[in-house]
Structure formats: C-alpha cells, structure tokens
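Note that this is a trimmed complex: some chains were dropped, and none of the rest were shifted.
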Amino acid sequence: MGVKVGIIMGSQSDWATMREAAAMLDELGVEHETRIVSAHRTPDRLWDYGRSAVERGLQVIIAGAGGAAHLPGMMASKTRVPVIGVPVQTRALSGVDSLYSILQMPRGFPVATMAIGFAGAANAGLMAAGILALQDDALAQRLDDWRAALSASIPEEPSDD
Amino acid sequence: MGVKVGIIMGSQSDWATMREAAAMLDELGVEHETRIVSAHRTPDRLWDYGRSAVERGLQVIIAGAGGAAHLPGMMASKTRVPVIGVPVQTRALSGVDSLYSILQMPRGFPVATMAIGFAGAANAGLMAAGILALQDDALAQRLDDWRAALSASIPEEPSDD
Amino acid sequence: MGVKVGIIMGSQSDWATMREAAAMLDELGVEHETRIVSAHRTPDRLWDYGRSAVERGLQVIIAGAGGAAHLPGMMASKTRVPVIGVPVQTRALSGVDSLYSILQMPRGFPVATMAIGFAGAANAGLMAAGILALQDDALAQRLDDWRAALSASIPEEPSDD
Amino acid sequence: MGVKVGIIMGSQSDWATMREAAAMLDELGVEHETRIVSAHRTPDRLWDYGRSAVERGLQVIIAGAGGAAHLPGMMASKTRVPVIGVPVQTRALSGVDSLYSILQMPRGFPVATMAIGFAGAANAGLMAAGILALQDDALAQRLDDWRAALSASIPEEPSDD
C-alpha cells in the first residue's frame, strides 16, 4: 500500500516550518510524502493532487501556506480526504493573514487548522497520526507512548540552567 | 458498537452554535452523543470523558466553547482521540478570544480548529464524517454525494431575491 | 464584441454587496455579466471561467467573496486579465478575514483589492470603468462627468437633516 | 507553617518570565515555591496541585503560561485559592493569545490577570504580597517601604545618560 499522509506546502520557503510536521511523522513511524503545491503558481498540480487523493490512498493531507493562504482550503474543496492546515508565520501580519485565510472556510469545506508556525506544523503531524491511529493499533500505541514520554519529560521545578 | 462521535460543549448557551454540528452529522447519517462538559465548572466530567474516550470507542470528539475556551485543548490533553474545536462567537471579542484559546495549542496537543461560529460548527460535523469515512465506504459515499449536491445547488447567476 | 466585465461572487449571499458594482457599471453604461463562481463549491466553474477569460474578451474581472475568500486570488492565478477583489463584510470578523484572504497575495498574482463592503463593491465598478476608459474615449468622458457630478453634489455646509 | 505562595508555569521556557515574580517575592521577603505544572502535559499534576492547595495552606497561586494558556484558568476551577495569571509573550501573536486565554474566564472562575510579559510577572509578585499583607503587618510595612522607595527613585528630569 502507498503512503497515507501527504505534506504539501505553497513554496520552498514554507519548508522551514513544514519540516516540523515531517519530523513528527518520522518520530511516530508514519510514512509520508512531501510536495510543493502552490495554489496560485501551480493550480493544475493542486487540482491533480486533490483529484487523485482518494484513489492514491491518501488518508490525511497536511497543507501549509502563508499570507493569502489558499492551498489548504482549495485542497479541501477538491477531495474529501481530511485536510489539516498550518498557517505559516508572515512578515507584516505575523501569520494572522495565513490563519484567517485557512480557518474561515465556509460551510461545506472544513480545514483542521493548527496553531501559527512551528508548533502548529508539529501538531499537524500529531493530528495526522491520531487520525491514522484509529485504524492502526501499533501506531495508537506509539502515539500513546509519545504522549506519555512528553508528560514524563517535564521536570517538577524550573531550573536556572 | 457504541457511538463514535461525541459533541461536547462548555455550556447550554453553546448549543445554539453546536447544534449545527449535530444537524450535519444527522444529515450524513452519523450517530453521535451530545454532552455539556464544562472545563471549569465540571472539570471531573471532562477528566472522565477524556479518560474513557478510547475504551468507549469514540473516534472523534467535537468540542465547542467560547471566551477562555479551554475545553477543546484540555480534552486533547486527556485523550489521543482526535479533537475538533469550534470557537463560539462572543459578545466583546467576537470569538477571537475563543479562537486563540482553542487554536494556539503547544506542541504535543493538536486541536483541529474550525471557523468561528455556525459555519465552524457545521464544518466540525463534516470533518468528523470525513475522518470516519476513511473506514466506512458507505459514509464516504454519502459524504461524496453531499458534496456533489452542494456543488450542484449553486445557481449560475445571482438573483435579486 | 462580447461583454468586457465579469462580476463573479462566491455565493448568492454576496449579491447584496456585489450589486453595488453592477449598479455602478450600469450607471456608467458598461455592459457586464454576473456569475456565481464558488472557489470551493464550484472549483471547475472557476477553472473554466479563468481559462476562457482572455479568449472571451473579458478585460476586467470583479470578484467578491467573504471569509476565507479564495475566489479573487484563485481567479488571478488562472488568467492575466486584471482581477479586482471585493472583501465582503462578515459576521464574526467584520470582513478582516475576507480582506486578508484577498489582499495578501504572493508575488506573481496581484488582486486589486477594494474597501470592505458596499463602498468597495461600488468602487470596483469605478475601477473597472477606469481601466476600460483607457481604450474608450466615450467612457472616459462619462467617467469624468460622473466624477464631476459627484464633486458638484457636495453641499458647502452640513444640514441638520 | 508552610509556604503561602505557589508560582507555577506551563513549561521551563516560561521561567525566564516568571522568575520576575519570584525575584519580587524574594525582595519582599515572601517565601514561595516554584513548580512546572503543564495543563496539557501534566494535567494530573495540575489536578493534584489544585486539589491540595487549601489544605497545604497556599494563599495565592501565581500561574504563568503562553499561547493557549489554560493553566491559570484550570487552576482557578480546581481551587478557591486566588489565582493570579501572567500572560507570557509569544512569537507570532505577542502574547495576545496568552492574554485572551487567561483573561476571558466565564462567570464563576476569576483569574487576576496581569500585564503581558516581564512587568506582569513582577506585578504578580506584588499583587500576591498585597493580598498576604492584609494579614501580615510586617509585610504590609515592607510593601509600603518598597512602594515608597520606588517613588523616591524617580529623578526629576530625564538624563541623556
């Protein structure tokens, strides 16, 4: 069977953020592909990616973009495969532009929006894993372990380093 | 088998918004339960709901709340079942407070945040259905049909009333 | 020759705003067509509209949308015909979501963004007329007259009713 | 008798901010403990801390957190001991996310919110001291002295250094 998670982003410059998603999936042992799919510069690529998502067996699409960030929402309009959106932080508006462009989808086309920036990208990986874990007990166990390890890593008291 | 989608909300007043999620799930033939679980007023209920979510067979939790909206994020910390967050519109800050409280989760605990208000609640239902459809071909078909019907319903031209 | 201005909008509900654009074009004697083209619900319609715009002789496209308003920017990615964007006012975020989704286009795909709401829609009509007037002396004259009449209509002093 | 002020924070990274609170309490001679209590990563620790606060003799809890900052509000739901919240400044949203998550508590669960960042943390220490001073005349005197010294330290005129 093919890869189940696609990580797509609007441009090479988004990769600095989106590789957090890829790293998280690696850590959880979830195979994934990474693609640059620009809503505006490569709309046909977006079309093809969306149209073939179900038949290719994709189960989650993680889409990151900044500014007038149309990629996640347009992907959600092309496929019923769940789309997770990551608002990339921007220069002038700190990613609030990315956020509103991704979040405020009209009735009919949900995008599962994550926090702005790095934490959001990492969490997109975790959300994807959580969705896949519904059908994959081993992954569910790895996710539980990851969460338990995170909790266990928190010291009781802050230190001055 | 038990119900797979839980719709929870912080208070009775959130129901006006959250019933859009319930209505959407009804429309798509997805069984669900609805509960009031207040992060602040009934924290133990939140604890129990989160702790038992996996064993009860819940596959998606839709959580709506307004203001300092801690319910979706706290639920995400208690269970690996995917949590979809709906920011309820508020009086003074129009739901931007709800949005930031739900969206800006730290690395480790994603909440799939939807648009503020009614559209977001309806989309939470669709997102839940999209996740369940990964394992349910009949639901996938109903979701495809729903999407096709939505597209088909759009007239070519606007009318003056 | 065919119509030179296309007014498109994301949904029937945008018509309340966008008819200001149509009315302005009527007032200036500029033929136009009006279409509902939803970026998310009818993406193929968007594709076709954009792809055929040049050959159909369209010279300006006015696109209005609200929320995660992807229509103007996606249209700008599909055609080099100038696109004027109108951010429709929204319930929770007053159209700031629409604005950022339309305005913050990446290098390569400009959208000529107008003010939020009614004034912006009327101005979209004027901007379209101004562009066409570059090749149409009669329209240029009508536009000059319209502007002169507007200036002449301003009373010297405010009145109490 | 045990310590009367607990300073808790969501993560080690909040300590850079929260040590201003600790330093202020040191300056005023108020004993305190410092703990990392993450609402999301160590929810049970939060539960225990809140549940035992009264019986341990805590009189004020200072809680700092950033982003979707649920710690102060969740603590306020678990104990009637007054909770002072400090919004930690964040990367993308400058701490407005932290602020709204802490401030906008629903009826029933107040959090005494301080300014965003360093000044807010220092002021949390002063507010805690002000509350304890209601029962501690010596502390009241030290607080009065501290305030008088602050006022006395202000030069009449600005200097160019």
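A, B, C and D label the chains in the order they appear, each numbered from 1.
Everything below uses one rule, namely that a residue touches a chain if its C-beta (ideal position, glycine included) is under 8 Å from a C-beta of that chain, and two chains touch if they have at least 3 such contacts.
All values reported here derive from a predicted model rather than from experimental measurement.
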Subunit number of the complete homomer, 4 shown here = 8
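The rule we apply is simple: only the chains that are shown with their structure count from here on.
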Rigid-body rotation angle, chain C and chain B, from Cα fit (steps of 5°) = 90
What whole-Å value do you get for the distance between chain C and chain D if each is reduced to the mean of its CA atoms?
-> 52
Here the gap between chain A and chain C, centre to centre from mean Cα coordinates and rounded to Å, is 33
Considering chain D alone, which of its residues make contact with at least two other chains?
-> 11, 41, 67-68, 93
Sort the chain contact graph into one of these: line, ring, star, complete or other.
-> other
Tell me, which pairs of chains are in touch?
-> A-B, A-C, A-D, B-C, B-D
Interfacial residue positions of chain A with respect to chain B in the complex = 59, 80-82, 84, 99, 103-110, 112-116, 118-119, 122-124, 126-127, 130-131, 133-135, 140, 143-144, 147, 150
Partner chain D, residues of chain A touching it in the complex = 89, 94-96, 115-117, 119, 150-151, 154-160
Seen from chain D, its contact residues with chain B in the complex are 10-11, 39-41, 43, 47, 67-68, 70, 73-74, 76-78, 90, 93, 96-97, 100-106, 108-109, 111
